[in-house]
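As you look at this complex, bear in mind that one protein chain is not there, while each of the others sits in place.
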Amino acid sequence: MSTPLPSFVQALAVLALQPFSELLRAELTAFHTGHAELRVPVRAVLSQQHGFVHGGVIAYAADNAVTFAGGSVLGPAVVTGGLSIQYVRPARGTTLHAVADVVTVTGSQAVVRCEVLTDGDDGETLCAVAQGTVRLARPVPAR
Amino acid sequence: MSTPLPSFVQALAVLALQPFSELLRAELTAFHTGHAELRVPVRAVLSQQHGFVHGGVIAYAADNAVTFAGGSVLGPAVVTGGLSIQYVRPARGTTLHAVADVVTVTGSQAVVRCEVLTDGDDGETLCAVAQGTVRLARPVPAR
Amino acid sequence: MSTPLPSFVQALAVLALQPFSELLRAELTAFHTGHAELRVPVRAVLSQQHGFVHGGVIAYAADNAVTFAGGSVLGPAVVTGGLSIQYVRPARGTTLHAVADVVTVTGSQAVVRCEVLTDGDDGETLCAVAQGTVRLARPVPAR
Partner (left out) sequence: MSTPLPSFVQALAVLALQPFSELLRAELTAFHTGHAELRVPVRAVLSQQHGFVHGGVIAYAADNAVTFAGGSVLGPAVVTGGLSIQYVRPARGTTLHAVADVVTVTGSQAVVRCEVLTDGDDGETLCAVAQGTVRLARPVPAR
């Protein structure tokens, strides 16, 4: 690949350019080759009808952490092709924490695994397990 | 199952109790046995760095439409166990539209398929295809 | 795409060239643009420890039907990139029947859905639901 891999600072800049990530106040807390971590502060506005973090927020965190991990090995011009997520426990606590690791890279695609945890008084709890694919983006036609 | 299945009005009430769905201004636009449709108005704040709807919003819409479709056959006390989503086209337009249909119900679980489309000047465009499982919720221990 | 799409006869020839499909005695019973059906006669040798058809056979049928459906729109040089399968009922009966339909094609990839059913005395029973992606094959380096 000729594109240089993005630095942590460049990855932070990409996240800052995502209005939806700003809305969710997501922070990229780790980023190096094959690895990315995203944190989302848990707020009432992110919850579902029982007060737990909404599954959509968990899916967002997994999706975005997977994309950043993929970008760490493929370069910044990537898209997530697909994601399989298993929700294993209701999410509550103070912070949602998505940890993504690249399993393998083949050609223009990375397969990435992700765990989503919540930080609480009693340590971290695993609330979702995901697996996704990230690939080099095809140029998108202008609108 | 002894629990009566929820009516459209009851489903609307559940959605109204989800702060995250309120944040995204999601509306339930169809709900009957085995079927649910959710619409999310596309706004700049829901986008990623290239101006398309963020994958996390698309995942939210699929996840929630799948859960409601599952609830339409299993009753209101359900959780989504897992979701596999394929992103097939960048999402832009005026409205995100998630259409979910139950494929089969076995015991306490429903398998649900979902398509996420965007409405634009040139009609609807398919942007994601998903498959999920919804099951009766186990009681959650008090915090 | 410049490659002409395969005919039913050509698809039958591809299946006949798959030794594993021969081992399982799989037959391609329908093949046209966007659609493929595969049938596997149920035999004792295909079962698991309780006498039901082994999940691996069901996964084979879904995988192969998905690949053929993808090939019906992308041409013969395709590979299945991934498959998500939900097993919903134990499979028994006389024939395993995998029915695959292309949902959408974007560039070099097709997203395909598949249902696996068993034929028995009491009609067809759905035993698995799958979703997969098929893409144009990259040339494989010689060994």
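Chains here go by letter, A, B and C, matching the order in which they are written, and residues are numbered from 1 within each.
Here is the rule we go by: a contact is a pair of C-beta atoms (placed from the backbone, for glycine too) under 8 Å apart; a residue touches a chain by one contact, two chains touch by 3 or more.
Quick caveat: nothing in here was measured; it's all calculated off a predicted structure.
Participant: Can you tell me which of C:L46, C:L74, C:V99 or C:C114 touches the chain that was removed from the display?
Facilitator: Selected residue, touching the omitted chain: C:L46.
Participant: Even though one chain is hidden, which residues of subunit C still touch it in the full complex?
Facilitator: 14, 17-24, 44-50, 52, 54-57, 59-61, 63-64, 67, 79-87, 90, 92, 140, 143
Participant: Tell me, which residues in subunit B touch the chain that this view leaves out?
Facilitator: For subunit B, the residues touching the absent chain are 81-82, 84, 107, 133, 138.
Participant: Which residues does subunit A use to touch the chain missing from this display?
Facilitator: 84, 86, 88-89, 103-104, 106, 109, 111, 113, 115, 126, 129-131, 133
Here is the rule we go by: only the chains that are shown with their structure count from here on.
Participant: Measuring between Cα centroids, which chain is at the maximum distance from subunit B?
Facilitator: C
Participant: Looking only at C-beta pair counts, which chain-chain interface has the most contacts?
Facilitator: A-B
Participant: Would the interface of subunit A with subunit B count as same or different, where same needs over half of all numbers used to appear in both copies?
Facilitator: Over half shared, hence same.
Participant: What rotation angle takes the CA atoms of subunit B onto those of subunit C? Round to the nearest 5 degrees.
Facilitator: 180
Participant: If I count partner chains per residue in subunit B, which residues reach a count of at least 2?
Facilitator: Touching at least two other chains: 84, 86.
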